[in-house]
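Okay, structure first, notes after.
All protein chains of the complex are present and in place, except for one that has been dropped.
On to subunit A.
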Amino acid sequence: MSDVVEKTLTALPSLLSLDSQPGSTKLSSTSKLGTLIRGITELTSKHEEEKLIQHELTSIKEQVSSPNTSMRQMKELMVRAIYCEMLGYEASFSYIHAIKLAQQGTALEKRVGYLAVSLFLNESHELLLLLVNTVLKDLQSTNLIEVCMALTVVSQMFPKDMIPAILPLVEEKLNHPKEIIRRKAVLALYKFYLIAPNQVQHIHNKFRKALCDKDPGVMTASLHIYLQMIQENPEGYKDLTPSFVTILKQVVGGKLPMDFNYHSVPAPWLQIQLLRILSLLGKNDQSTSEIMYEVLDESLRRAEMNHNITYAILYECVKCIYTIHPKSELLEKAAKCIGNFVLSPKINLKYLGLKALTYVVQQDPKLALQHQMTIIECLDHPDLIIKRETLELLFRITNAQNVTVIVEKIMLLYYLYLVCSCFLVFFPMNHYTYAPDNEWFIETMNTVFSVGGDMMQPDIPNSFLKLLSEGFDSVEEDRKLRLFAVDSYVSLLQGEPGKLPQRFLQVISWVLGEYSYLRKELEAARVLRLLAKLLDMKNTSSETKSWVLMAMTKLCEGRTGLSVAQEVSETYSSSLDTVLRQRAQELQHLSQDWELQARVLPRDAGHEPLEVDSSLSFLDGFVSEALAAGAAPYKPQHQRQEELAQAKALSLEPYGLSLPISMSSCSIADRQSPTLLSISSGLSGDSTELSHKGGSTSLKLDGVKRVWGREGYLAQREPVEESAHVEVPSPLRSPNHQGEADSQTPTPTPTPDPEQEKQQLASSLFVGLSSQSSVCLMGKSEPTPQRFRRKTKGPGSSSAVGEQISNSLVSTPSTVDNLLCNNLLESNITSELDVSSLEQTSQLAHGLTTANGNCDVELTDSDIKGSSPSLNGDNEVVAADPGSHEDPDGPKDLCLSSHLPAELSGLSHSEITPLCSKQSLDLSACHVHKDDFLVLVVFIYNSSDSDIQQILLELDSDELEVSCVCDNRVQEARSHSVAVCQYFLTVKRPSVHFKVVGIVSYQFPVGTPQSVQFSYKLPLTSFIRPLTLTTEEYGTMWLDFSHDTKQNLTLISDGQEPLAATLNMLEKKLQLHVVEVIGMEGIVACQLLQDQPCLMHCRLHAGTLAVWLRSPVPDLPDCLMYHCQRALQEH
């Protein structure tokens, strides 16, 4: 068959040219389309295009209506008309001719006619009736192609009422010998089913026949129908389950002809369709689900090839498994699948993975827990769609314990979403039920209002006000909430109210007007003055002004208040805005008549139901009086506008507009429910104007306490730092160490460690998801009153202390040390520190390392500690007073370093950094420098009381070659002991940083297998070794190397000769070897591990250091340049 295809394909071009040969008219008209298109592409403005197309359309119009135009020419004209329509220019005159072409043309012309009809018309177009006869005729044609065309057009659009006319003919086609006709007939019937289900009810058994059709294509087509029908009524088709399962089994088993394979996957689209049907059938139905377990398992197993389409099948499979009655075995596999999706570097798969997670997370929150780090990473993903999906996922896992963190995190990202204005769908008010306390709630809402501003959906301020006014179960709580709101708003107004969005100002005015009496010591006059200030601001919209005036009306009392009110009402009683005028009048009158005010605006009655006389019957008397006095009868707005339109006289627009506003004013007049208020604000029609004025969309956090800092969630950090101060015993600060701490380069602003920040975030986001509270950091139970405020004191000193501890504790392993630390750990565990507090203290360790600036991202070689024998004095201190030393990090570090394999213990190694911890498993790692490779040592510490079986550690890296020291493969970790794994790392290709990702899977004696992921980053500098050579050797090598880079770097000038100082510093920090310094120039050499040299040439030039790097290895010069730059900057 492929031969045939080949032949016809090769014949195609000649065919096309043949097509244009006969008749000069044909030729010229083809080129007409060409000229048109060429003309259009040359145009520069939309206006010119419009002119050209209009001209074209006129010429087409002339030709189509001319009786001399042949069908052949007509066909060509239609193509031109299609082109014009596609560009958005209406060619309605050609519609009738398209129908005519479909009616009268030969098969070829008919095809264009049908095409034009299906592009131009729609189901309800009246001209379509003219087509019915043509379709009828073509359905009965003996020419297969004409039948096909008719079926295609029928499935695209067909008038609903005319279906009975052609239904028998289409039904008949279900028995047609040609499978393509049967297939199209099935789809046409499906279309009928969609637009008029009752008309095809009688042929349901014919669908069944189609399902059993010997041609898989027809069967596939029928699945569209079944998917739809089962969606509507799953109960009715349960009996078909075994059939669908059998079909899927056959497909998966490769029983279909090879033709159906796509990239050697058997009929993938068919599989997807079947899986969807199965998931619908198996939902909430155990017995039906049981039928399909086997085939689902099979599908999962078979879909292993690494092609896009197999992932599509896998995804459907996973969704199906999670939809039907659960089976643990399958769930496990599906969970693994989801893991693969989420972790995939392919962004499409990641997206689907997140979608799948969102789908399953309610059934299996632990799954989200497993992937928490990935989810955190996705929150910062550059792709908005991924971010959105992640947010959706986070919302599904919101609970009382993590609501603070989730909402804060979302708010940080929030302003991005204002752009697409779809975000606040995510912020349902019912999250209040999770809010930890009043202050938090009010502050969160403040941020929402200030950031969301005027783009926010109006129902958010509404429901917020409703919440405030209706209150909750406890009167006292309500009072506190309102009081807090009042306080917070007064302080906001005292700040810079001009920066607040209009909506927020409206909320503030309402709350102040309503509740400021709650704060006894707050004088009404003061509030009045604050409010009056709002009125004077330039950018306050008139809508906001009317809210403010209303608040003032509620507030004015006392002499000073009165004077302010009088002043304001005088200004606005002559305002052009009718609403404002109305408000000003109200203010004026009510401020003078207190009795009336108390009656009209009773205090704290916001939640009392109001009776509204919407027919305004109380005005009847007034109206009849006015009518009697000769006033014109009232006309509704639409009537007036009609009249206006008819008159087409002067535009009376302003009056037309002012009407709804003044109508809305009636509803704001008294203290009514806020919902009503904002309905009116929506009505008033200047909300669009508002959003223009609303100011910038950047985060405005004035007056809002910062909960999130660059370091992550500040709340946790504060106690951490505090405890660091308290708990570090002073005896440790021996003069000896003081000196050491001083000599250490000071880090004025501690750089946060992104990885740990993420982990911290993760533990707070995912808290409460697992039954074990191991990740519980944000437990609601521990009240920390000042947790929103961060203390700025002494990160420097605490970091110094941290350094001290870890420095003093790195020592050569000895049995004494071993014993020592074991004891310490023991005592830690036995001293009834529960798991969560352990976690907390290990967070302390994180905090310390963070403050140190020794992020694992930026592990510079200064961190590498020579394994010099440690100071015994210190160890004694620790030994002597283990109780006072509550920081487990030190002992752990010490203890871990003692676990370093003997052959590595003599070599320099990096600081041991924690990788991750889950339940009772803590992973830490360090790297040991060897000449020709790096050894990555992973410590697995099991803090539980039971042994962990079958620990399997898998590491991988894009840029590094990771090889396991195979006799070192860990099988189990006994309780409270450390297992060590070693990996050799060599460089595949240079990079600024190398990332090793790993997954550790393990299993407790009882319980399901678990896995944790982690990543370990190390800088290029860890792989750099000095290269000793002579100047001559340097010279010859320099010429051989092809990859180079040049850059000017800053010099160090601290008294000495700048070039020497800079080179010395680089030599020290980056392990380079200075070959020679000649005057203003210096040559330096180093190598990447043992065999990849890199040469550096430096020259002093205009106060900077011109550096030229050369190497035979691509990318190496660039990466090294980066580190040189960094090293100099850090200095």
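Here, a residue touches a chain if its C-beta (ideal position, glycine included) is under 8 Å from a C-beta of that chain, and two chains touch if they have at least 3 such contacts; residues count from 1.
What we mean here is this: contacts and distances are computed from a predicted model.
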item	value
Chain not displayed: protein name in its UniProt record ("AP complex subunit sigma", "Dolichol-phosphate mannosyltransferase subunit 1", "Aldehyde dehydrogenase domain-containing protein" or "Sorting nexin-2")	"AP complex subunit sigma"
Hidden partner chain, touching residue among A:His97, A:Lys173, A:Lys191 or A:Lys918	A:Lys191
Absent-chain contact - pick from A:Leu52, A:Val79 or A:Leu522	A:Val79
Full-complex contact with the absent chain, from A:Leu136, A:Met157 or A:Leu343	A:Met157
Residue ranges of subunit A at the interface with the undisplayed chain	1-2, 4-5, 8-9, 11-13, 15, 18-19, 22, 33-34, 37, 79, 82-83, 85-88, 90, 106-108, 111-112, 115, 119, 122-124, 143-145, 148, 151-152, 155-157, 180, 183-184, 187-188, 190-191, 217, 221, 224, 227, 259-260, 262, 268-269, 272, 276, 308-309, 311-312, 315-316, 347-348, 350-352, 382-383, 385-386, 388, 420, 422
